[in-house]
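Coming up: chain A.
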Amino acid sequence: MAFVLICFPLLMAALAAVVSSNRVRPWLLPATALVHVATTIAVLVQGTGVSTGVAWLVLDPPGRIVLLQVSVLFLLCSFYAVGYLRYRRDQTNRVFCACLLAFLGVISLVTWSHHLGLMWVAIEASTLVTAPLIYFNRTQRSIEATWKYLLVGSVGIALALLGTFFLAYASLHAGLDSTLTLESLLEHAPRLSKPWLHAAFVLLLVGYGTKMGLAPMHTWKPDAYGEAPGVVGAMLAGGVTSSAFLALLRVYQVCHAAGDDAYTSRLLLFIGLFSMAVAGVFMVGQRDFKRMLAYSSVEHMGILAVGLGIGGPALFGTMLHVLTNGLTKGVLFLSAGNIHRDYGSKSTDHVRGAMQRLPLSGTLFLAGFLAITGSPPFGPFISEFAILNGAFDEGRFVTAGLFLFFLLVVFIGMGATVLHVVQGRAPTDIHRTDYRDGFLTGAPIVVSMMLVLMLGLYIPPPLSALLGDAVRFLENQP
Partner candidate 1 sequence: MSTILIHLLLLLSMPPLLAGVINKTKAWFGGRVGPPLFQSYYDLAKLARKRMVLSTTTTWVFRIGPVVTLATVLMAGLLVPMGRFDAPIAFTGDLIFFAYLLGLARFFTTAAALDTGSSFEGMGAAREVTFACLSEPAVFFALLVLAKVSGSLTLTGMLHGPAGGFSAATAAPLILVAIGLFVVLLAENCRIPVDDPSTHLELTMIHEVMVLDHSGPLLGVILYAAALKLFIFGALLLHVVAPFQTGLSWADWSLFVGEMIALAVAIGVVESVMARLLMRRVTYLLTGAMLFCGFGFLLLVR
Partner candidate 2 sequence: MTSLLDALLVIVLVMNLFALGTSRIHALIRIVSAQGALLGVIMVLVHRHLTIPVLAVAAAGIAIKGFLIPAIMQRALQQAYVKREIEPLISPLASILLGAIATAFAVLLAGQLPLVNQNDGALLVPTSIATVLVGFIILTTRFKALTQVVGYLVLENGIFVFGMLLIEAMPLVVEMGVLLDLFVGVFVISIIVNHINRAFSTLDTRQLVSLRE
C-alpha cells in the first residue's frame, strides 16, 4: 500500500519525464490520481491494520485525513490541469507534469512517515519539487517568486531540521539513546529534557510554520500563489500547507505527551491569532485577487494554529478544518485561475463582472468566498464553529472574541475584492482571451464545491469516525 501510494507517483513522474508528446503527457496526472485515490480509499477502508515492516512508515489517523484530503484535491486538480494545459500549448509541460506527480509522491510520504527526520526530508523534497511549478510561467515575476519561495522556505525548513535535532537531543539528554521515531518519542515524552523540548518546539513551529505560511514567515506566500498557475496554487494551499500542518501535529503530540500543553498552546494561540490579524490587515484594499487568496490561506493556517492551541475540544474542528479548508481553497484557486486566464489580469483594476463573462467560474468564486469566510451552510462554517465551541469549552473567551473579530475583518477585506471581481458589468475595453469555461476546467471545481457544501450539511459517519480517531490519537488515548 505504502509502496503504491508513495512510489507509484514517483514512477509516473519519471515516466512523464520521458514521454515526449506534450498532448498525451497531461493525461498521466488523472491516471495516477485515480489509482492514488483508489488506493487511498482502499487503505482507509482497510482501517487501522495498515502497517509496513518499517517502524517509521505508519499511517495513523491524522495521516489518513491529510492523505485523503490531498489525494482527493489532487484528483480534482489533475483533471483541471489537463484542461488548463490545453491553453498552454505554447510551452512544454514536461517538468510541470513530472513535478506535480513527484509532489503527490512526496506528500504521501509525509503522511506515512513516523520518523521526524524522514518527515523533514519529505517536506523539504516537496519544497524542491514545487519550485519548478511556481516557475512554470517563465516570467521575471515568476522567477522572483520562485527565488523567494526557495530561499525563505529553505531557511525555514533548515530551522525545522535544527529543531528536529534538538528534539533528538532532548531524548539523548534524558539518558536514552537519541531517537526520532514518533512512537519512542511519545513513549519517553515525559522524561524529555524540557528546555531542549521547548527550544525544539519553537524551531519546529517556525520551520514548519514557514511551510504552512504562518505570519510572519508567510512572506513567500503571496508571491508564490500570485505567480503560480491556479492549479499549482491549489496544490500549494491545499497540499503543502496540510502536510506541514501534519508535521506540526506530530510535534504538538510529543509536547502534549510531555505535558507541555500550557507552553505549546500559548505559542500556537499567539502565532495563530497574529496570522489571522496579519491576513486581515493585508487583505484590506487588496487589488490582486490571487494574492488575496494567499492571505486567506495565511488566515486559515492561523485558524488551524488557534484550533491546535486551544486543543482538546477544538481538535475535532481543527482536523475537520484541514479538510474543508483544503477543498475550499481548491475551489477558490481554480476558479480564480479561470478568471485570470479569461481577463489576462488578476488585478481588480481590470477584472469586473466575472459573473457575466464567466457565469460558472464567477459564481463558484463567489460561492467559494462565502464558504471560506465561514458562512453557513458550507463546510468551513462547521469546522470554525466547532473550533469556537472548543474555545468556549476551554473558557478562552478572549481568544474566541478575537477569533470572531478577525473573521469579520477578513470577511470585509476579502468581500470587497471578491464582489468587485464578480459583480457589475464586464469592462468592454479588456478583450477576452480565448479561454471559455469548459468541462475539464469547470467540473472539478463544481465537484469540489459540492463536497464543501456536503461537509457543511452532512458529514458521512466513516469520516466523522476517522476524525474522532484522529482526535483520540492526538490526545494519546488508546
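Regarding selection, all candidates are chains of the complex that A comes from, given by their letters.
We take it that contacts are C-beta pairs under 8 Å (C-beta built on N, C-alpha and C of every residue); 3 or more make two chains touch, one makes a residue touch a chain; residues count from 1.
Please read all numbers here as calculations on a predicted model, not as lab measurements.
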item	value
Touching partner of chain A in this complex, picked from 1 or 2	2
Interfacial residue positions of chain A with respect to candidate 2 in the complex	56, 115, 117-118, 120-121, 124-125, 127-128, 131-132, 135, 140-141, 143-148, 150-151, 154-155, 158, 161-162, 165-166, 168-169, 171-173, 177-180, 193, 195-196, 222-223, 226-227, 282, 291
